[in-house]
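A protein chain is absent from this complex, but the other protein chains hold their places.
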């Protein structure tokens, strides 16, 4: 089928390629003209602007997939594209938007007669080859209409209409939260291995674990690649971990639910710690310890005035 | 090759079967005669006692695999079997022993001229089919000698000589620690899904995640089975989580290393919490909150004596 | 000086009493007439409605202290009272409002020429005797004007103009976050004492710690009271811990700052746990453990099809 596609970054470009390989007609635009040019070389119809993209869509309803950074960029693009479309048309947000925003946008677009579908997309750079897990939310009608697109993007059985508007982004958010926890679990395990009395070969262990162990997973497969490329010490990697929003939103969601999720939470907090050159909290604790155990007895404090020999109970 | 096998529980029985299927000669004994009988029906040579087992081993060196609970049971069995063997013979501990115990036993057996190999074994009930990931520690010579056994038990590339004595149990311990963290990550994620505003189908989501998602793993495959068997609410499952030792040892090892491993640690502590009908800690906090905010002002306390009107600064 | 006072709950009533004892003129109103009556018996001028209260304030600017639950109740009351006041008048929010709300209200009231001061109030039921620690935020002019009130409510050196609008509620929020952490630290420590091999007398230990120990504190004084009243087992206390908002906001603030605050966070999550009869997360983990270690090998799964005897490497 025909799909407008806005945002040809690392994710969007490969998703467009996969759609083209699947026989779909893609009308694509990116704010960088070079990216638009490159996807045209893969078979897409290029568009010079959002308006041009919309005008080149010939089927009805028009369907436009957005694959841009969440937050203000998505907000602006949704509004702009909505103004170019007509009742019955469909906007799909494939990015990592907060589901609260998605629900809000869905409501606003509904008032204009537009459909708004959220499609949480997992798979990273491997999606081109393996397909993208798609977590879809929205009204049944447009979701049904988009099925051919979802079937091409996803591997077999790799997409799900999770529920009403926002459900796709919600499930994708939790998916990323779980990813945070799993990554931290591996990270901590490898650190204890690395610091052991044994000279352990983390690459060899990872490869062995890929076969028959309880902890085998796709992330473990990536650990094998990481140790292959960077060596057992990961010398080339800086221990500085970004977070992209969804792990943090997962923790915030848990807080709002009053759900205790200590493992997902600590996985996030460790990322914060990894980005701190020095912790003020640690300075406070160190400073208080100095006060408890230091060798200078300050005078003039509220503590010192209580001491005088007569306060000491005498011999009995 | 020929192998003595002691301990035909859920793990040991299937491992023996796999060895028999692989064409090895297994002389097996279990303290329950019925289990010995059953493995004989699978092709093993039965032994009526430890001594009988050892006497039926014809090749040299004699190799005896122990698959019994860690701790005192393993301790006693190692000592007993060691007394039945001759210099050059090999004992393999395939159980979940603490690696400190393993190193100690290795040293003691070495003085008797015996080899002691540790083989941390992962795979659970699935090992019969899929093979067991084997994490092996010990001296090179006996480990090399046992390779045909390891190759049959493990799937392809599924065993590794990790290092000196104890290294196998060490790596297996960390493996289990990581498993604790991964399980908790999934558990918390599913709980947030379950409590969301959406009526999410956890089984369908799990199946979708199996394909193309970042969190796909063998444990996720098991989640699919669990939701299939127990339903999305897991009504038949009690939220009471045992721990078997290795997760706890992982945390203790991290503490001894001064390695911060908050995610693995919290995964363990949540298991503790799951087993507490009521937390005394929570009672203390609730009791103190009552004191701060309760509506009774106790008299006769150290706080009450400080109040009298003249302590209130007067109007100015 | 003269002060209107709205909200004569546990906190508000005692604060009014303390103001009256300090010689101020208090015009008070509560939605429950009985409470208004009771404070009149303590010397206040009673008001039958918000409007009546405002009309009975004779000095200029009129100052009205709100002591009501945060959230919608405070929102409504701020709006209602603001409509009754004139430019230059002052509203003080002494409740536990979220500082974001406070900043917003300050901005809105400023447009009407009204002053809005936030006064985070600590001290619980003990404040009447000991005074209330007051954390004040807002513009310098109204804060300065209110000093006589603050001086009466607080013990000596017990109030501070922390900064611009919201700073008072912000500091109070963090104060409560710290309280969460301290309470949890005591709670956990007492639980380990309680479960030790010794028959420890928690009351006696608490009393001893009050004198010379590093952990002596006002909360420890309350622990003494709690153990005195409830006994060492706290039998009468349910291990169910409410949270009032500010501890949670502290954690949310830390998340927004990307500040790792694991201790304050876990203190909050433990409160969540205390309120869960059963953890769904624990059910998931228990269910997955069953799958790994259970004794039933399901057929028809993606795992089972990989097993057949010829997959087992044969004897070599």
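So that you can tell them apart, the chains are marked A, B and C in the order they are listed, and the count of residues begins at 1 in each.
Definition applied: a contact is a pair of C-beta atoms (placed from the backbone, for glycine too) under 8 Å apart; a residue touches a chain by one contact, two chains touch by 3 or more.
Given the structure is predicted, the values throughout are model-derived calculations rather than measurements.
For the chain that does not appear, the touching partners among the shown chains are A, B, C. When the whole complex is considered, the residue among A:24, A:62 or A:106 that touches the unshown chain is A:24. Contact with the chain that does not appear here is found for just one residue of A:152, A:165 or A:213, A:152.
When the whole complex is considered, the residue among C:23, C:88 or C:163 that touches the unshown chain is C:163.
The omitted chain makes contact with just one of the residues C:84, C:108 or C:215: C:215.
One chain of the complex is left out; on chain A, the residues touching it are 1, 10, 18, 21-24, 124-126, 128-131, 148, 151-152, 155-156, 183-184, 186-188, 190-191, 194-195, 219, 221-223, 225-226, 229-230, 234, 237-242, 262, 266, 270-271, 273-274, 278-298, 301-304, 306-307, 309, 311-316.
Interface residues of chain B with the unshown chain, by the touch rule above, are 214, 248, 251-252, 255, 258-262, 265-266, 268-270, 272-273, 275-276, 279, 281, 292.
For chain C, the residues touching the chain absent from view are 122-124, 127, 130-135, 154-160, 162-164, 166-167, 170-171, 174-182, 184-186, 188-189, 191-193, 195-196, 198-201, 204-205, 207-220, 250, 253-254, 257, 259-264, 266-267, 269-270.
Rule of thumb we're sticking to: only the chains that are shown with their structure count from here on.
With centres taken as mean C-alpha coordinates, the chain found closest to the middle of all protein C-alpha atoms is A.
Chain A and chain C have CA centres that are 33 Å apart. The distance from the centre of chain B to the centre of chain C, with each centre set as the mean of the Cα atoms, comes to 42 Å. The set of chain B residues touching two or more other chains comprises 124, 130-131, 156, 184, 186, 188, 191, 195, 219, 262, 266, 270.
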